[in-house]
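One protein chain omitted, others in place.
Each chain gets a letter, A and B, in the order it is written, and its residues are counted from 1.
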Amino acid sequence: MGFSLSTESVVSIDSFSREDLQNLIDLAKEFKEKDRKGERYSVDLRDKVLVHAFFEPSTRTRLSFERAMKELGGDVFGFDDPGKTSLKKGESLLMTIKMLEAYHANALVMRHPKAGSVQRVADICNIPVINAGDGPNEHPTQAFLDLFTLNEIHPGIDGIHIGFVGDLKYGRTVRSNIVALPKFDDVVIHWAAHDAFAMPDDLVKLAEDRGIKIFRCDSVDDVLKESEVCYTTRPQKERVVGRYDIAEIAKMVENYKITIDLIRRANPDVRIMHPLPIDTNTEEIEDAVTFSDNQYYLAQAENGIFVRKALLFALLGGIEHRVFEPYVNSALSESNGNLELYRRSGRRKKDGRIIADIEDGFVIDHITLGEGSDLAKELEIDKYRLHILAGLDSTSYDRKEVIKLSNVLGEKDIRRVVLISPEATFSIVSGGKVVYKFRALLCENEACITQDVLEGVPRNFFYDGHEIRCRYCKSPIEPKVKHEGELKRYVKSLPAFE
Amino acid sequence: MGFSLSTESVVSIDSFSREDLQNLIDLAKEFKEKDRKGERYSVDLRDKVLVHAFFEPSTRTRLSFERAMKELGGDVFGFDDPGKTSLKKGESLLMTIKMLEAYHANALVMRHPKAGSVQRVADICNIPVINAGDGPNEHPTQAFLDLFTLNEIHPGIDGIHIGFVGDLKYGRTVRSNIVALPKFDDVVIHWAAHDAFAMPDDLVKLAEDRGIKIFRCDSVDDVLKESEVCYTTRPQKERVVGRYDIAEIAKMVENYKITIDLIRRANPDVRIMHPLPIDTNTEEIEDAVTFSDNQYYLAQAENGIFVRKALLFALLGGIEHRVFEPYVNSALSESNGNLELYRRSGRRKKDGRIIADIEDGFVIDHITLGEGSDLAKELEIDKYRLHILAGLDSTSYDRKEVIKLSNVLGEKDIRRVVLISPEATFSIVSGGKVVYKFRALLCENEACITQDVLEGVPRNFFYDGHEIRCRYCKSPIEPKVKHEGELKRYVKSLPAFE
Partner (left out) sequence: MGFSLSTESVVSIDSFSREDLQNLIDLAKEFKEKDRKGERYSVDLRDKVLVHAFFEPSTRTRLSFERAMKELGGDVFGFDDPGKTSLKKGESLLMTIKMLEAYHANALVMRHPKAGSVQRVADICNIPVINAGDGPNEHPTQAFLDLFTLNEIHPGIDGIHIGFVGDLKYGRTVRSNIVALPKFDDVVIHWAAHDAFAMPDDLVKLAEDRGIKIFRCDSVDDVLKESEVCYTTRPQKERVVGRYDIAEIAKMVENYKITIDLIRRANPDVRIMHPLPIDTNTEEIEDAVTFSDNQYYLAQAENGIFVRKALLFALLGGIEHRVFEPYVNSALSESNGNLELYRRSGRRKKDGRIIADIEDGFVIDHITLGEGSDLAKELEIDKYRLHILAGLDSTSYDRKEVIKLSNVLGEKDIRRVVLISPEATFSIVSGGKVVYKFRALLCENEACITQDVLEGVPRNFFYDGHEIRCRYCKSPIEPKVKHEGELKRYVKSLPAFE
């Protein structure tokens, strides 16, 4: 028993190879078999401590990790939902997490409302970090336990026929599964959902591109007929209120409900999975199903323990004592999100006019028209010794707003500018000349941790061969440039994501 | 050391025999004696886990169980007051509890705002369940620790003279004690309370019927004079606000207060018990009593640990490893609360008229006058293809409202009907004939878990030899029938409560 994962932290399901997943499933199976023989407890992780950093409430995931850790002989500590307890508002994620690491945590499991937050934490921590949900983004351990459960129903998973019903648009669970399943061969998916909850085209395309056969069905009936197992989720009605009338919403729920009659008619052998909780208001699964042999969600819930034991064992099983390292690598504060702009001869002259009245300083140009004074307020411009906030009107310029400062803006203020005025350019002026001119790139995903100015997460990007993506939330960005060469040079400077 | 209880779960004090109680007291005494010799910790329950499911907040009871479990070498996990933390609203009690069981709990201790909730959970769980308060209903482990403490003051309890002062009407603690005490011989009770908080007649009668001598006194003075030990509780002033004026309420508190002067005058040897907390606003016990030798409530608090150790040891001490069983017995979804109605020849004709226009379907008749349209709304009647919602006026009928449906109503909808219209009758029509006609019985206790439609707890009753009672909250019901035979046949079909 025992193996190593190819990643040290568990941030995204996508970084797990098929071999990783297979190893995880096999190890979880070993734990389940031992449990069946009465060997539930061990001392494998004695003197190891898992810290819970749940910035959003969680009962299920948190308790499941707690039991897994305790059954392996380890301990847990931490917090759940600090908004309601005591974590001082205003502390950065970085400092909160390093504090927990300083308290001798050996691994960290984290849930946070912002996409990319877990990647940030994995970067700054010297201990393994497990993603238990980063906003709308990912929840990889739920996907692991789903795979383990599918493997129980259809050993090997290859060739499995799975149904998906319910909300295939807003739930991160379905997304994680669709990303994970192509790692296995010949998977066939049938799904049905109201248009409001239909599987997004990009997700369908991703599945198809990676070799999955995926079919949309007209009814739950048809899905059940074609599937060994049907994965059901709650339609998040609250997401579509206002866009549909009440009768239509009732139909959304009613027509995509799993009932015992449907099962008996369509496929009496089908297994029903659900990430839980089932909503008694929506009743996406009828009570009677829970009392039937088709119900597989309670087995699935227990499997969460075995899968998390396997994961914790893989991450911590062979680790030696590690001393807390109080210094934080300064590379982690560095942004690679500055797009350097060429200054051609023609523009140099214009620059000359803009910078005419400053010898050394900083100029913000290409401010979105009309945003100049808001920006000045946001930057507490007094503090920064504003030289001029001007609307120029000349033959060589359109009316524009320019902010000139006698000092260089810090990283947080640069971000404040870009949030208001995404296409602003920044020039550093020295000895009366522009020595460096750049556009500051910022991830455009509103849920991304990098958009939270106070957190101070650097603006970092990588190039995946096709697109420039945010290091944290993995969303693609498309910088608008006037000169193709600027972008090419920038892309060339970017790392591939490890 | 060691014994088995005659029940597997601890739902109600009433299901404990005197032998059970004596065994529990003796075992708790052993634990206390060991503690006095420095043997506080053991490994008796190593690798056993108690789960806390506190749907209402609790500090005292929860911590007491936690310490008891830990002192026996076991572990605890779970939640306290999920409304403020994270348990998804809308999940049924059944699913929440089965999830906790899936996480390898060996026993469950539960507090919940609804009466009967713990009985429901004990039915569906394969692990022992301990009631730590189900709404206004019971709190048996408080009664156990009170008995243990009484046994310390008056060994054997038989022949003890106990006083009760304070709120003898609203507190579940007093009720539990009055139910438990008749299991011992020659118990004498003296009590005093303002009329607003007087011991209810049914409780007095229950005590007397079971052989207790019970006397009402005019003053606390008199109670103290007659008692070895006086059990005091906080008058729940908030329950009587509006019914009494402020001066009267002040008198309620003032006249039934335990003061050191009263004790010295009336009975300097009396012991004062209190389930805690004492309210510093009400001051039902004066501070000075806490500093006196008459104070026995801190010893009583510590006794909670010993009694809970005894209980946990009795429930879990000899239990082997038990594998989680993910299937839920379908019998647990079945109701026995349908009172079958005879269709006599005269009514058959009338039925004939009501069902005239449907071949197959479902008819709701005897709807409370004026409630028909509310019912239709509640049932989202569109969904159920309403055929007619009519006010008939003929010679053979009073004006009445009838709902006709082309499909059979589910269990939850039947309950929605009964909550609005308790005497409604339901007819299943097949081939133009009424094949089955029934009244759906529902517990009339508003605090009962079965009145919560979304929970989907089946309507179940038993017959105790005198009355039909709700399986969950144990309240009696009296179905109104026109024909004695209907009721007789129904009672005969009911189980006795095991």
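To be clear about the criterion, a residue touches a chain if its C-beta (ideal position, glycine included) is under 8 Å from a C-beta of that chain, and two chains touch if they have at least 3 such contacts.
Everything numeric in this text was worked out from a predicted model, so none of it was measured.
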Option from B:R67, B:H161 or B:R216 whose C-beta touches the chain left out: B:R67
Of A:H321, A:H466 or A:K492, the one touching the omitted chain in the full complex: A:H321
Candidates B:S227, B:Q295 or B:S333 - the one touching the absent chain: B:Q295
Hidden-chain contact residue, picked from the options B:D287, B:E334, B:E423 or B:D464: B:D287
Option from A:K98, A:R175 or A:R271 whose C-beta touches the chain left out: A:K98
Positions on chain A where the hidden chain makes contact: 47, 49, 75, 77-79, 82, 84-88, 90-92, 94-96, 98-100, 102-104, 320-321, 323-324, 326-330, 332-333, 380, 382-383, 410-412, 454-456
Chain B residues touching the omitted chain (full complex): 35-36, 38, 40-41, 57-60, 63-64, 66-67, 70-71, 80-81, 84, 247, 250, 254, 276-282, 287-288, 290-293, 295-296, 298-299, 301-302, 304-305
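We take it that only the chains that are shown with their structure count from here on.
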Centroid spacing, where centroids are CA-atom means, of chain A and chain B in whole angstrom: 45
